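Note that one protein chain of the assembly has been removed; the remaining protein chains are unaltered in position.
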Amino acid sequence: MQNDVIMAGFGGQGILLIGKILAYAGMREGKEVSWLPSYGPEMRGGTCNCTVVISDRPVGSPVIRSPRAVVAMNLPSLDKFEPDLRPGGLLIINTSLIDRGAARDDVTVVSVPANEIANELGNPRGANMIALGAYLGATGAVSLDGVIEVVRETFAAKPAVVDVNITALRRGHEIGAAHAVAV
Amino acid sequence: MQNDVIMAGFGGQGILLIGKILAYAGMREGKEVSWLPSYGPEMRGGTCNCTVVISDRPVGSPVIRSPRAVVAMNLPSLDKFEPDLRPGGLLIINTSLIDRGAARDDVTVVSVPANEIANELGNPRGANMIALGAYLGATGAVSLDGVIEVVRETFAAKPAVVDVNITALRRGHEIGAAHAVAV
Amino acid sequence: MPETVFSRPESLRDVTTHYCPGCTHGVIHRLVAEVLDELGVRQRTVGIAPVGCSVLAYNYFETDFHEASHGRAPAVATGIKRARPDLIVFTYQGDGDLASIGMAEIVHCANRGEKVTVVFVNNAIYGMTGGQMAPTTMPGQVATTCPLGRDVDLAGHPIRIAEMLSTLRTPAFIARCSVHTPLLAVNAKEMLRRAFTHQVEGRCFSLVEVLSTCPTNWGVPPGEATRWLEKNMLPYYPLGVFKTPDGGSREPAPLSGSGGRSGHAE
Amino acid sequence: MPETVFSRPESLRDVTTHYCPGCTHGVIHRLVAEVLDELGVRQRTVGIAPVGCSVLAYNYFETDFHEASHGRAPAVATGIKRARPDLIVFTYQGDGDLASIGMAEIVHCANRGEKVTVVFVNNAIYGMTGGQMAPTTMPGQVATTCPLGRDVDLAGHPIRIAEMLSTLRTPAFIARCSVHTPLLAVNAKEMLRRAFTHQVEGRCFSLVEVLSTCPTNWGVPPGEATRWLEKNMLPYYPLGVFKTPDGGSREPAPLSGSGGRSGHAE
Amino acid sequence: MTKKLMKGSEAIGEAAVQAGCHLFFGYPITPQNEIPEYMSMRLPQVGGTFVQAESEVAASNMLYGAAGSGERVMTSSSSPGISLMAEGISYLAGAQLPVVIVNIMRAGPGLGGILPAQGDYLQATKGMAHGDFRLLVLAPWSVQEAADLVQDAFDLADYYRNPVMVLGDGLIGQMMEPVEFADDRVPIKELPPKGWAATGHDGSKPRSVINSLFLDPEELERHNLRLKEKYDLIERDEVRFEAVNLDADYDLLIVAYGTVARVCSTAIEELADSGVTVAMVRPITLWPYPYLAVREAADRATAVLVVELSAGQMIEDVRLALEGTKPIHFLNRMGGMLVSPDAVADKVREILGADAGEVSDA
Amino acid sequence: MTKKLMKGSEAIGEAAVQAGCHLFFGYPITPQNEIPEYMSMRLPQVGGTFVQAESEVAASNMLYGAAGSGERVMTSSSSPGISLMAEGISYLAGAQLPVVIVNIMRAGPGLGGILPAQGDYLQATKGMAHGDFRLLVLAPWSVQEAADLVQDAFDLADYYRNPVMVLGDGLIGQMMEPVEFADDRVPIKELPPKGWAATGHDGSKPRSVINSLFLDPEELERHNLRLKEKYDLIERDEVRFEAVNLDADYDLLIVAYGTVARVCSTAIEELADSGVTVAMVRPITLWPYPYLAVREAADRATAVLVVELSAGQMIEDVRLALEGTKPIHFLNRMGGMLVSPDAVADKVREILGADAGEVSDA
Amino acid sequence: MSQIVISPDRCKGCELCVQACPQQILGMSRKINAKGYFYAEVVEQPRCIGCRLCCITCPDVAIEMRVHGTMYHYFAY
Partner (left out) sequence: MSQIVISPDRCKGCELCVQACPQQILGMSRKINAKGYFYAEVVEQPRCIGCRLCCITCPDVAIEMRVHGTMYHYFAY
């Protein structure tokens, strides 16, 4: 049984970070994992994305042509990856920065106003955590607690950050859980 | 029918030059020819040599392992090439600078006090021409007149040099002719 | 009916660059393009892009272009100019490209006196590859290959290309300028105009070193970056003209009281 | 019972070199060997031979050696010294090797301030390959790749390495000397001693440029060659110390009345 | 021995450090910048030395000096940078210096692109530079294997006194995967002391000269023959490959290396689900190449499929192995495009559907 | 059209000049110094340009600029210098620039020696540098052929927009033989104008950009595919070889190239005198390689003998050609040592004496 | 009298022009443009003195200046 997801957005939205946290938590749960960032010209400004695979068996291709899930944090990302999503797959859309809905009708769509919520929580940089939470809620790819553990360690240095991010994770998780899917 | 010869001596004795003249004359007589100089570390001081092949058929290997003739203008050259000479081959020794005779008894030896004669002729740098003459005399590889022609052209600029060199060639030729061999 | 007194020069193609927000590569591009327009040489100009953030310069200038291998633009320029002396040839190179891997090529291109123009963009960092130390990186400046800051005891001091090349005997025009303020940009344009003019008149090799910002790899916002350059780079990289073709040679003489020219034994 | 006051130094192996008669490479070898003896560092010295007539230097010195690729001896030296700082490391390089193909390596080795010593033998020609033009070849000097003499309009002026390197900010000892007369050879030995001493004391990079003859490719007898060097090279290649580690920087300042450091817009 | 999630580039760096690599000389180039960056941070912590060379040319020659001094040294680069090391690598091989060279391949030719490719296979295995010499070439397919092979590379380099290249691609350099390092790793070879190193000369041992010059042709020929003997030994003893499904009875054999082999393994699993059995030989040493393994595995298949991210490079070695005994099919992408498991599966079905005897389309 | 006695290096230079080579960029290296020296004297006489580059790296990049400007340009070097051009040559191939590169091979690896060898075969034909590209490689066996091939090289380079390498050895460079140049030579190809050259842009034609960078992988892949198509075309149309005695019925086939083939031809004549008939295929294009010719010629022989001045490089292509159909024997010298006609003859007798079916000793 | 025209879609939001304007009449919009940047806009056109410093500063040639009637230039450019 394998979970894979492409997470994408503007550089600076903390996309690569949530991907790493997800992979790390997966490893902690004894799963086989791989994390692959996009690299190349996009790095200048533009968009960035990463592919995370979490599986019970050794990970074959770390490159996923048609992912089981896509987390789109901005419009270019949605335009780029929505078409590749597997039929029946999961599409998480950050409605704060994306003013269009999904074009696909054969996938589960979870709309998350990540930036708005983040601002509410007084943690404007936490939109990525909300999206991650939503992904976890919808897929259960790894346990929320496991991820929270990793977040604690990642930001061990700045306890303040830890708590706001955990709150963000939980808020996202609730939203995602409401659309729980099996992918 | 093929003639080939290795000519060797100190750098500065004009070895490469007489080799070129021989090859050039051969070409003029409609023969196939090749001229191959030694190159490499020896160029610093030390000895130098060249291999000339004159043949009726296209020249195969321009490198001759066991030559039909050797012209040794100094001791190191004699030591180096005498052993390679073909049985029955021709060995020309410049006795002015070499105080030993031939070690081989299965070859025709022509002893030429090239430097002495050159000095006699008031042409101290002409030892090489005397050796070339001797080789021509002994082998008839190409005609003396042909070579003289080439010498005329080669030194066209300095007529004085032409005459002394022709004289040197003739003197050498006489000596060589006295030992005429078929190689 | 309004007159447009400032707009995109003809020699600069109307495309969005891939440069980061506030990166002054964009300013330098425009200045070069304006000079080409004003000298009326665009149609016979061939540019040479380096390997660096400006690797795609060939997409930005409205002239023919060559994309050179890393550091070798001066050799490519030599090839072009020797093949077609009628062309106006310029290289556009970063500090890693020119001062590190391309050191031999720039020194020899300058020393042969190739009649080309070199636009040397010094941003004290390897931009494109993600902020590694350059030969021009400032002492103590943090870069991804000197995480604790450049240690001059291990990596030496920053190389000053304008100073070094101006000691060569072969005539040349060599200057350093900056674009971190508009007024200095105006001066930079003047330096570029002089450099290209020397080439147009077939006079000599010309090189203009332009101090530039790299907000992304310096890790500061563009506004900060201009102040960082002012504070850290300007004192070490003085602006001005270092060499003119008729200005004679600028190499140091032996220190007095040393060996001297004591002649023969007898 | 007579005392031998002059004989072959221990650091110089008792073999005949392949150098041409009168070639001063031999003198320079002996001077370096004498200095190694006198400093008592032979046993912990590693030399680096270039590609050039001195390619076989490893056969002539009684020390461990590396044979480097053409022009890269300073990089090899860097590798050795960084691996074994306790060793005394010197390169022995010709002018084609160091000033042409090896330009980037010598500039960066000097600029990093590698604590090695470079013996730079400038004979204004490519000796080993048969007399082609070097970056150091004199204007008008005939070489096999400039049969009509070096044309400065096409090949530029000779590069003065000592001058160029002494403009780098990183501390170093840089000097130029000659061995075409015995007394100058004595001075050359002194320069070499100072250079190696700086290394032994772990102080800085050091380079000694030694003017040398190439009778074979200059096409003159050895005696002539010393006079040719005196007449043609000395005036262009002044002897002396150009830089000392504590002597401060020697780069030229901007020419006055140019661009200047005009600050911000406001 | 705990698992860490590491980027391939960092795992390569850490593996080198733990293998006793004391010096690193390199020049930045995407997609392997994280290797020099990691080393610049890590080596000083263990008393080692990191030097950012002025170029790859310089780096390869710094390697020469440091390796000649008896230290364990490494450099890393990507395709164009490796080409710049060609002369230096020939010198390293000629002087028989043990060094580890990592090439994280990107797409070419020329500046090309920065995405993964396998276009440097022929360069690494056959024509790296002038003169007769060989590099050992190791090709990892995962971050863990990259780490393991880097450590083995140091042992092999020291044992054979020969440069060893670790040939990965952009994916290996950029992806993160769990890695673990043995706390008690032992060298895979008995390693003699480096008496040949040039570290000073007090007469107690013969003078050390690190050199590749032999002006006397007879001497140089003897040197060439000694090298050839060494290479023959390596070809005999160091061939490595991984076999997938060789015990099953399969219709088709896939030959692929590096991350591409991983994509193929996914395809093989998918095919298995749909009842098609496919075997794979994954060369781990690209030189020496597992000719025999490929030949024997192919003997039991009806056809062979070679999958590469190149115009067709390793396929030459497969041809040499098969000597025309089986049809060879070819699937490739180039320019940074990747082969997908589906593409492999489809190609396999197409081949098996078609007449197995068909002429190779490669 | 008169015969002149010329050194190979000079003949190569003169041939280039007469083929319209306008610029030469090079750096001295034995054993081909006479090429740059000749060009430095000759080019100015015809209004051309000679530049002594600061290095081979620079030379290959000057070539790039001059070729990109639409001129006929050449460089020459020897083994170590060619290795330094690796990156530059990959760029030239990637940007599809027509240039002629002469490599007068010397013995390696590393600094090696300065005497003749054939150790750069695999480099020239397979692994010259990073990325997927090919060079046309022409191998002359006489001074006259060297001159002719250099002139053809310029036509082939222009026609295919691809670098062409003329691969000779120290003998070709140093020996003197009679040469003649046609007064009225016509190009061997229809040559279109070089509209692609970057010579200024007045809008009358699309902007010219000489480039090998394609950051978009799909674009780069298209570029790689276009290159591959070109190479396939060259393999189809440009194979050249010389056949000796193929019409006779022979026991053994020799495969050799360059001056070595000449030595073999002498041996073949000697053997003929003693009643032994031996045939030879001499590849003139090393890439594209005459696989078919070698295969067909071998079909009629009992065994094949490959003779090389290397540890065994071209023999790989012979293996690819023969696919195990015939035993392959190998005779070689290295380090600057040369094969003698006698050695070849002896080897032939030994093989024919022995059981033709014996296992290859290569 | 001078008029500054900033093209929102060319702007990358670097704010250098804002910093450069001696009249402090440039500011950043609250809206994000197609590229995802908050772009610059003219806040108080009338106070513009037509010095062109903003135009000269902009790395992306996102700023044009038009003139109605004639105007005096502070410096040649």
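The first chain written gets the first letter, and so on, giving A, B, C, D, E, F and G; residue counts start at 1 in each chain.
In this section, a residue touches a chain if its C-beta (ideal position, glycine included) is under 8 Å from a C-beta of that chain, and two chains touch if they have at least 3 such contacts.
Only a predicted model underlies this, so the values are computations on that prediction, with no experimental measurement involved.
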Consider the whole complex, including the chain that is not shown, and state which of D:Arg30, D:Arg44, D:His66 or D:Arg82 touches that chain.
-> D:Arg30
Pick out which of D:Tyr19, D:Tyr126 or D:Phe173 touches the chain that's been left out of the picture.
-> D:Tyr19
Option from D:Leu39, D:Val186, D:Val200 or D:Leu234 whose C-beta touches the chain left out = D:Val186
Hidden partner sits against chain D at residues 2-8, 12, 16-17, 19-27, 30, 181-183, 185-186, 189, 215, 221-223, 226
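The rule we apply is simple: only the chains that are shown with their structure count from here on.
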Where chain E and chain F touch, do the two copies share over half of their residue numbers, giving same, or under half, giving different?
-> same
Chain centre separation in whole Å, for chain F relative to chain C (CA means) = 40
Please report how many Å separate the Cα centroid of chain B from that of chain E, as a whole number.
-> 56
CA centroid of chain B to CA centroid of chain F, Å | 35
Could you list the positions in chain C whose residues touch two or more of the other chains?
-> 19-21, 55, 67, 69, 100-101, 103-104, 107-108, 112, 130, 135, 154-155, 181-183
Which residues belonging to chain B are in contact with no fewer than two other chains?
-> 40-41
